[in-house]
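Okay, structure first, notes after.
Omission of a single protein chain aside, the complex is shown with its protein chains in their original locations.
Let's turn to subunit A:
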Amino acid sequence: MKSCLVVDDSKVIRKVARHILEGLDFTVSEAADGREALDACLASTPDVILLDWNMPVMSGMDFLRALRETPLGARPKVVFCTTENGVAHIRAAIEAGADEYVMKPFDRETLQSKLQIVGAA
């Protein structure tokens, strides 16, 4: 069973993502910001991280850059999941080390296809 860390400051989004991911046979954990997510990754590395962009304490971009500098490197696959849908944002996320990108709103099939693309589903 693969593991996924859902990082989003919205409880509703975390709940929706958890529901979809558990339906796809993932073990799901949650973090409400980048700092919490970094601690969670260092304690137990997930296979894939579903990452929001705008969050308090530490943003998704700051978390991603910090994650890629840890000994975990590129190991956890990172799928950005955000309302920032412009080309500039997408390019910036890829340059920072994101493996895939989901534009909100999304549905189950979209998320599943993105997880397949990064080899996590």
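Assume a contact is a pair of C-beta atoms (placed from the backbone, for glycine too) under 8 Å apart; a residue touches a chain by one contact, two chains touch by 3 or more; residues count from 1.
Quick note on the criterion: contacts and distances are computed from a predicted model.
Look at the chain that isn't drawn here: its UniProt entry, checked against "Phenylalanine--tRNA ligase beta subunit", "Outer membrane lipoprotein-sorting protein", "NitT/TauT family transport system ATP-binding protein" or "Chemotaxis protein methyltransferase Cher2", names it "Chemotaxis protein methyltransferase Cher2".
The missing chain, though absent from the display, is touched by one residue of A:Ser3, A:Thr45 or A:Thr110; that residue is A:Thr110. Contact with the undisplayed chain is limited, among A:Asp8, A:Asp33, A:Asp52 or A:Glu100, to A:Glu100. Seen from subunit A, the chain kept out of the figure touches residues 85-87, 90-91, 94, 100-103, 106-107, 109-110, 113-114, 116-117.
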